[in-house]
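A single protein chain has been omitted from the complex, and every remaining protein chain is retained in its original position.
We just call them A, B and C in the order they show up, numbering each chain from 1.
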């Protein structure tokens, strides 16, 4: 739960015992071969793991690097979020919880959480900002079809940040029966650690799938769970680790240390500490914070964090679609956009071998993309 | 190309040489280990094969059978259609074609064809009925994002049947440069044979994934490519093979032998031979014909064909979503609906072991489903 | 337009058409362009049936002085069965049958049925047809040989495809029956050009579009007379007799 100066457990006293119990339960489960094998089995026969590592042959030739795509877009529900929810779902059941509470931005985590709940026979309540509900109608319909209750959040910026506040409030009120199924590597301990461990399957698989260690490993970062999981597989290698943020939600480049949603990390905020509203075309990156481990990796220089703008992201989705036949999520396209912008520069020299995690597929973004056509 | 009394090559003289060349090219490619390994590689590292065979534990317990789901919904682009298009795409490139022409109903084949074209550097033109364009906006946006040209078809019923006519007309006009990338197991020889061979990976994988031969193998049938591919893996076993049609497009139950789109098969038609318009909530099954091999399997009694109604299908999507966390396509839900209706009856006795192919995912159908809420 | 399609037929006959093609409307005219598709859709939507067309032709058969040739798709032949279908054609006074989606390889049963009913089954040749196939088609086609002038569907085009001359020349080397040139021919210039290479010219969509646009039987007759003149003029330049072959919208009005 502590990553250098970052992390911690800044929660109301009402949640302290629950966080402690969760940490203990996860530690025990993670060390339990039966739990691990049940999770591994679900990841394989239900979620479709391992996901492929696809060589992007045409795009590589065009930009002069060797680009390999870790295909989380092929995982069940369409993103890496399924890895985390299956783990936490099994854990919730093991802890005797009756229901789960989740927050969601783009809706990918909400869909994944609703999916895990349906699979495991748990009730699901998903908090989602009113603004995100408007721009991610498809995912709202998916969640309700899966039997989840989607609660619109009308406070603040009406996006992920506020949905997270509301989910934590809901957890306080039902801490015995409910598991708070947090979707990213933020929040109080044990979440940043637990979610990273549940997502490290991305990086561990990719590490096994490459023939030799890549020069660069790149992933998009909002809260940063797909990046954290990817980086975990390459942390002990010579690969450079690159996180790509939305220019309008770049907690690493434009933020300052702060405490939001239970952890100390980098946060977009004003001089007094009021949290700023992020602004990104990708609802999943429209978040002013970042997971504390990323803040730490950035502080110690193990990972670099860059940002790209909305128009670069839209162009990246289209270019990847037309060269590789893969429509990735706007979130994932941030990593692609960085590669397209930097290929051939000192940041990403010609000939570099790059593993890039495509965190999710872009079906959910077609309306957004259509509107900027 | 001949399946008993069915199949053949009822095409204009202008297309006869092209069909012949295609048959020869596919025969040669299919026997060429290099072609096979290139295709197998794409299926694995690009399309995400093998797809899992997921035990549907909660639904099985509820209905008293042992249900296993072959998860084509997890394949790249969201349906089994990718298997066929990658094979035909490689073949088109091998034959020196510059572009592909495709027809599409629900848009799944169109998206898959556009995907293969992008991946392989071919141009793509997709014909789609105006009515289907209206109800499958998401897939239209996906196709254009992939760089394909989508041509609305305004004749006849403005659905798949008419899109197929139009695609064949377009092929006649550009038979040297274009490959007609047909999406199902219909059309003139070699299509029904070629597409079944390209789809048999579904059944072959499932056969390897089951511990013993199931009692029943069930799949939805429009043109019937996912069913044909699934059945191919179990044809030489004792498993009963069940195809499930839409009640409003039940060529097997309600049709008569006829010649449409280049093959003799079962066709919904009037007494003089005018082809009827199908009517199904699932655009991909909204087709008055069926692949000739199915007509043959039905005629000789090797496979059984049943039909389900739209309301059973909608209920099946929802029930599967709430018990297993899988939102399947309306097409695939026909197979689920049949299982739900018949489980415990003499058609599907309690305790039966059932392999059911989920041909695709339901994201594309959320708007349709929302409208019947 | 609905009730008087037979008037168009007689107007064509009076204007000098040497043979008239009777299109029997099909729901899925795979080889036809937009004009025929629309016309077929409308006719079927109005309740036009094959049986009705044949009955009306039967009723006027004593006034018909030129060969009538049915043009339709395989399914309408196979649904009643080739034998029944060909007998129905013969009873209605038709002379021939053209089925564009019935290539040589699938034609056996219909050929036999046609022969038995006294119907000439005319086969089609495309620019891409190989010499071997051409020889067999020429041997088996009855009444005429139909040269598909270009790779594409029916429907008007700006000029006669260059492929037309080539394919017709190849056909004529082996043909034992007159060679008609069709697919997308319109206007006096194209008719004349087609007439110079073939033994006859099929003008289908161009005339049908005039009917769809509201031409009266008299106006259509005048058009065909003009085409007939153009064809006769081309005849003077060339060596063989020419046939004006017009398609009428029994099906496609």
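As a convention for this text, contacts are C-beta pairs under 8 Å (C-beta built on N, C-alpha and C of every residue); 3 or more make two chains touch, one makes a residue touch a chain.
Because the structure is a prediction, the values reported are computed rather than measured.
Enquirer: Touched by the hidden chain, which of the shown chains?
Expert: In the entire complex, chains touched by the missing one are A.
Enquirer: Thinking of the whole complex, not just what is shown, which of A:28, A:44, A:61 or A:256 touches the missing chain?
Expert: Considering the complete complex, A:256 is the one touching the chain left out.
Enquirer: Out of A:4, A:17, A:96 or A:121, which touches the unshown chain?
Expert: Counting the whole complex, the residue in contact with the absent chain is A:17.
Enquirer: Sort through A:37, A:155 or A:350 and give me the one touching the missing partner chain.
Expert: A:155
Enquirer: Take the complete complex as the reference. Which residues in subunit A touch the chain that isn't displayed?
Expert: 8-14, 16-18, 155-156, 161-162, 165, 168-169, 172-175, 256-262, 264, 267, 269, 271-275
To be clear about the criterion, only the chains that are shown with their structure count from here on.
Enquirer: Counting in whole Å, what is the centre-to-centre distance of subunit A and subunit B, each centre being its mean C-alpha position?
Expert: Once rounded, the distance between the two centres reads 34 Å.
Enquirer: Give me the residues of subunit C that touch two or more other chains.
Expert: Within subunit C, no residue touches at least two other chains.
Enquirer: What are the residue numbers in subunit A that touch two or more other chains?
Expert: none
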